[in-house]
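Here the complex is missing a single protein chain, while all its other protein chains stay put.
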Amino acid sequence: MTDLSAQDAPFAGSSGSALVRRRNRKQVIVQGLGLAAISFAALMLFILIASLVSTGYKAFTQTHITVEVFVDPDEVSVEKLPRGGFREVLLASLQKEFPEVTERAELRSLQNIFSNGAQFALRDMVAADHSLVGQTVTLTVPVSDPFDQLAKDLVKRETPEAQRRVNDREIGWFDALDAAGKISQPVNWGLITNADSRFPELAGLKGALVGSFWALLVCFLISFPLGIGAAIYLEEFAPKNRWSDLIEVNINNLAAVPSVVFGLLALAVFIGWFGMPRSAPIVGGMTLALMTMPTIIIATRAALKAVPPSIREAALGVGASKHQVVFGHVLPLAMPGILTGTIIGLAQALGETAPLLLIGMNAFITSAPSSPFDSATALPTQIFIWADSPERGFVSRTSAAILVLLTFLITMNAVAIYLRSKFERKW
Amino acid sequence: MYDTPTLERTVDNSTVKFSARDVHVFYGETEAIKGVDVDILDKTVTAFIGPSGCGKSTFLRCLNRMNDTIDICRVTGKITLDGADIYDKRIDPVQLRAKVGMVFQKPNPFPKSIYDNVAYGPRIHGLARTKADLDVIVEKSLRRAALWTEAKDRLNEPGTGLSGGQQQRLCIARAVATGPEVLLMDEPCSALDPIATAQVEELIDELRQSYSVVIVTHSMQQAARVSQKTAFFHLGDLVEFGETGQIFTNPKDPRTESYITGRIG
Partner (left out) sequence: MTTAAFLCLFVLAVAGYLWNRQAASAIRANGTRLHSLEGFHGFYALLTVLVPALVLILLWQVLQGPVIDALLKGGISERLDGLGTGEVQLIVAEIKSISRGAVFGTPEQWKFDAAERYVTLNMRSDTLLLVVVLVLSLALVVFSRRKVAAEFRARHGVERIVSGLMIFCSVVAIFATVGIIASLMFETGKFFAKVPVTEFLFGTNWEPQIPLREDQVAAEGAFGWLPVMLGTLVITVIALLVAVPVGLMTAIYLNEFAPKKFRAVAKPFLEILAGVPTVVYGFFAILVVAPAMRNFAAAIGVDVSPNIALAAGSVMGIMLIPFISSFADDALSAVPQSLRDGALGLGATRAEMMLNVLFPAAIPGIVGGVLLAVSRAIGETMIVVMAAGLIAKMTINPLDSVTTVTVQIVTLLIGDTSFDNPKTLAAFALGMMLFIVTLVINVFALRIVRKYREAYD
């Protein structure tokens, strides 16, 4: 044993190398399982992102049709604005392209190439500039959802006609228009500049974005001061007794209460008892504030704890009062940690859905709210509404909306991580 | 180890166990050990002394490759155990550590029973074929660590329930149970009170009968009490190495003298 170099396997266990092999195999198995577990998680994340991107990217462009519209004074007159035969005018412009179409039913399906919003776009143009009546204007408007899907190859031409949402004849028209260079696929700014709509090609996230903004603003304005105040009190001033223990346990529990319960609270108290408006971002913001507050309190307390006692002692030593120590020295040093926690808390609030459903922020609203008291949706609830909509066109819109939401969340988290790494200091 | 109990081996007192040649240790960019040459003898207590941060613990941890667990740590030079290079690629550090046991600064019993603490090493290394074998090893190790009388009636109680000195002796028993040839001790008494320290020191002296013991210590009195050989480290250099008596009474290097007389430390 003493002459190890003579052995073929130096330092082998005395019971032979079978045991060693078994032990090494166990090591490999454990590592392999670990790697497999991580790979599984990574694979799921990849599938999640890949499925969202692959279905969602098509919603970032929108198929448009460009037509020369003669604003016929017989149909549209300045006196009658904003009423007028805009549909007819639009149809006439297409009839010029396909003079062979005369039958009523066919005319109707020809008209259906236009999105329902086209006539309103034309109306707004004419209403803004009366001199257009009697002129020919060039108009680029979205096509309706079935044709948008056709252009994006979501409706396959190989599918039997009966199972297709556009028939052969309609495809023929569309291809003819495409060949004439009248079909284009520009970036779909409507996705963020339009509010919700029943028509997928017109539906956008503006209402949801503005609604989420108001709700998050209210949430921040309430939870940030309250959370920091509570945390400073509990960490620095509160006597350690049964009361402060109770508050502590209570806050930790509050952070783990299911979000839907906060929705019930908001429904019963804010809407039922206080009579606040349903579907309003102010109520949503207050609900989210109650959920975010524990997160901020916990993060703030951790940040305050991380400031070493020597700083406090130094300040106390020169005769500062407890308040002056805390607000003059400890709090500024803890601020990066507090901000990081707050941003992470707000990011969670931005993605929160269930409580907003209960207070009615899943309403169908076709205009963006102008104040936190108006009815509105929020980003996650808008995703829920679209995911629930039967129209095929909403599938890619939902994925696109999720991508928008994830972009916001990742940005917020990146800012938090940046703050943490920039200001983190080891004492 | 079970087949060839180390106890019955008779080895000449002057056999070289560990031999280190030009050993350097780097933590990232910093050089913690700057070229150490030393021979550690079998059946001898060798003490490493020196001021804090001098590299004595770092060097100790090279001897059973515990430094491997630190990512940024790099070791160059040659260390041989019984003539075999322990940093050879074919060497399994796990098997090495079974042969070179270690006792740490703070007692670190596992949160298991006293019995399981001692039996852990023999179990993973397959030293016992039956429960009875294991019982024998546990008893022998606890006896050797002078803990048997105190612990024999509470083998199933958690090791963490023992007093500090008992915990450290439990850790020694645990290290002895794998049948090592060398015991490395990293300031084993720094967390103990004087009485427990005396017990452990007495134990170290007994362990010398069977093992080569290397002890890192802050206390020069301890080094003088327990060791036959002493190495003085200073700022990563091995300044002086020799018989303990000679180092303490007649140091050759002025730095050793300054340290021993209390001028650096």
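Letters A and B name the chains as they come in the text, with residue numbers starting at 1 for each one.
Quick note on the criterion: a residue touches a chain if its C-beta (ideal position, glycine included) is under 8 Å from a C-beta of that chain, and two chains touch if they have at least 3 such contacts.
On a predicted model such as this, the values are computed, not experimentally measured, just so you know.
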Contact partner of the left-out chain, one of A:A176, A:V260 or A:A314: A:V260
Residue touching the undisplayed chain, where the options are A:M293, A:A334, A:I365 or A:L419: A:M293
Per the touch definition above, residue among A:D148, A:E170, A:E201 or A:E352 touching the missing chain: A:E352
Residues belonging to chain A that touch the chain removed from view: 23-24, 26-27, 29-31, 33-38, 40-42, 44-45, 47-48, 51-52, 55, 225-230, 232-234, 237-238, 246-247, 249-254, 256-265, 267-269, 272-275, 290, 293-294, 297, 321-323, 347-348, 350-354, 357-358, 362, 380-381, 383-384, 387-388, 395, 398-399, 402, 405-406, 409-410, 413, 417
Touching residues (missing chain, whole complex) on chain B: 64, 66, 69, 71, 94-99, 101-106, 108-112, 120-121, 124-125, 171, 174-175, 178, 184
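Definition applied: only the chains that are shown with their structure count from here on.
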Rounded Å distance, chain A centre to chain B centre (Cα mean): 60
Residues of chain A that touch chain B when the two form their complex: 1-5, 9-15, 19-20, 23-24
Residues of chain B that touch chain A when the two form their complex: 1-4, 9, 11, 15, 81-84, 86, 88, 90-92, 94-96, 98-99, 124-127, 181
